[in-house]
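The following block contains the structure, expressed as structure tokens.
Only a part of the assembly is drawn; its chains keep their places, and the rest are absent.
Letters A and B mark the chains in the order given here, with residues in each chain numbered from 1 onward.
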Amino acid sequence: MLHLLLIQCPDERGLVYKVTGVLYGLGLNIVRNSEFVERDDHVFFMRTEFECAEAVVPAALLPELHAALPPSATISLGNLHRPKEVVLLVTKEHHCLSELLVRHAFGELNATIRAVISNHEVLRELTEKFNIPFHYLPHAGRSREAHEAEVLALLASYQPELVVLAKYMRILSPEFVAPYANRLINIHHSFLPAFVGASPYAQAYARGVKIIGATAHFVNEQLDQGPIIAQSVIPIDHTQSAHEMAQAGRDVEKIVLARALKLVLDEQVFVHRNKTIIFD
Amino acid sequence: MLHLLLIQCPDERGLVYKVTGVLYGLGLNIVRNSEFVERDDHVFFMRTEFECAEAVVPAALLPELHAALPPSATISLGNLHRPKEVVLLVTKEHHCLSELLVRHAFGELNATIRAVISNHEVLRELTEKFNIPFHYLPHAGRSREAHEAEVLALLASYQPELVVLAKYMRILSPEFVAPYANRLINIHHSFLPAFVGASPYAQAYARGVKIIGATAHFVNEQLDQGPIIAQSVIPIDHTQSAHEMAQAGRDVEKIVLARALKLVLDEQVFVHRNKTIIFD
């Protein structure tokens, strides 16, 4: 049985020795181990996959680790076998949603998609093909606050571990974002920080760039400013209109989002300040 | 003998027919032909390589083309065999300069590097290894205006067709730039428009991006806003410091600059408003 240990704490000498000592003492076999020391703030990050003969890790593990590590250490045990509960928010574009629905249907996401929520009806048919509940919460005629409250209430009923904005074209308030800190993933259709905000392909066309891209990131209180998880790009040229750039960009967007989601589902992503540390 | 015809004019029906008709009538053989219609402003661009049995193109060519095309057409004849005269401006970093000096030394640039001008002495030794005149024009103790006037005067003495800022770390005034419109190429050490301005690698590190890049562009009156000629990127990760990103980025910068310069030397680049049309 494969287990996961995630540690974040102030850096000091001997941390790897102490952690591996606790595991060794309990007879747990390390399968994969990654460490990183962030040098600006002297923070130590460690991600360890270990095997345990029994299904349950020894009760002594967490107390022994806490005894060995600095008092402010964050230590968590994960289970790579348990799919995480996810809710998707979408608007009208189908490409990211279909990418995730298909992967989910074939067991390629270590996740259970509990529901899809949208401010439009467009993607109901696609979603229901895959037997996932689709909720239509229109924003028309509602204040932003009222609409967000509705979405939050519906989300809360699912208690998702992760929320994915799979081309959800509404700007979210800090109040919406706060309860889902580091659990809310967005795909932005540009190579951030180029072209923040609306209509990045129109901006890219206007600027005459030769490469466009996409960015998957955690959402924080500032639009398009959260920690970046994954990015990718493709070359373009002067013959492409903004519309054609958007078409070409969609292939990048959906693959980047799927890749970022996989990293998060497999707990390979730490967040420190406004950056990610990714153990892949 | 290979010649080059470049045309830019308002779009209208039959332009390709009319141009190729003039060439056919004069017995000139088209070797390579590219056209593009910019749809926002309805501008027609054409680049034609043609062969001519004699070393000189027929005297009738330009008058016949002017007669066939709209009155506002810009028509120019180029000679792909004649190297262009180029002057390089540099500061302290060697990688772009060495890239161009080596290519020049081995006849790979369709250009003659007439001189290297710098506000530091650091790159004199490298430049003189390749038998290129090196001029040291320090900016210390001079006003920006005075220093720019000195550089402009020295440049003028060479009458370069192109000026390349091969990591010249001074911001240029609009007065400096004006006489070299569309003839002044800069390499910016980021994937523009991300990270305009100073210290793009420090900015990239602070933002936690997963990809960095470089942009070669014509310089216009606004810093980092001119028409983009070429861009390229490389992936990075959280383990790299801003310094290491800069190291990795240099390989991209020099290749992008060399590629952009080759496109311009081979007259494959048209500029329209703030964008390039590239026939490659």
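As a working rule, a contact is a pair of C-beta atoms (placed from the backbone, for glycine too) under 8 Å apart; a residue touches a chain by one contact, two chains touch by 3 or more.
What you see is a predicted model; the values in this text were computed from it and never measured.
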Homomeric complex, total chain copies (2 given): 4
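By our rule, only the chains that are shown with their structure count from here on.
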Turn needed to bring subunit A onto subunit B - CA fit, degrees, nearest 5: 180
Inter-chain centre distance, subunit A versus subunit B - centres from mean C-alpha coordinates, in Å: 41
Complex contact set, residues of subunit A against subunit B: 36, 38-39, 191-195, 207-211, 213, 227-233, 237-239, 241, 274-278
